[in-house]
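Structure, as structure tokens:
All protein chains but one are shown in place.
Right, subunit A next:
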Amino acid sequence: VTDETLSLGKKKDKEIVADYHKKIKEAFEVFDHDSNNTVDVREIGTIMRSLGCCPSEGELHDLIAEVEDEEPTGYIRYEKFLPVMTEILLERRFRPVPEDVLLRAFEVLDSAKRGFLTKEELIKYMTEEGEPFSQEEMEEMLSAAIDPDTNAIHYRDYITMMVTDES
């Protein structure tokens, strides 16, 4: 590794960081309703996830603690958010799981291997296990996932739909 390669590498890194900075800025600004470089703390999760990250609620909670001011004001300042978020993107933390992992997760819950989950089953798992959904989250997921004729969630189709939406 020569000096030249090293400095070229550094240049590339700088460009990548600059690129991330611009991405983060745009995502932040869209929620900065007052145009004063702050966002409501309740939007931080949305902003992070819109940048492609998939933290759990617990991880999100810890991250918020990192970007909050010493005396939490209910608002997060851009100056504190930017370095933390850049680090996350550089280290590729909280990457979403691949599609097939998601499929297998549904299959685990569908122990009878029917290819679907009933509405009651899904509600039970999502609102009682793991990091439970709120009622609003549950209703929202059902409204898009459920097949009104069978009252079941055909998870393969559901996953395909979500993935197509995102691309």
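Assume a contact is a pair of C-beta atoms (placed from the backbone, for glycine too) under 8 Å apart; a residue touches a chain by one contact, two chains touch by 3 or more; residues count from 1.
Just so we're on the same page, contacts and distances are computed from a predicted model.
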| Which of "Ubiquinone biosynthesis protein", "Ribosomal RNA-processing protein 40", "Serine/threonine-protein phosphatase with EF-hands" or "Osteopetrosis-associated transmembrane protein 1" matches, in UniProt, the chain that is not displayed | "Serine/threonine-protein phosphatase with EF-hands"
| said: I'm checking contacts with the chain that's been left out. Which of A:Val17, A:Leu90 or A:Ala105 qualifies? | reply: A:Ala105
| said: Contact with the hidden chain only, please: which subunit A residues? | reply: 22-23, 26-27, 29-31, 34-36, 45-50, 53-62, 96-97, 101-102, 104-106, 108-109, 125-126, 128-134, 136-137, 140-141, 143-144, 162, 165-166
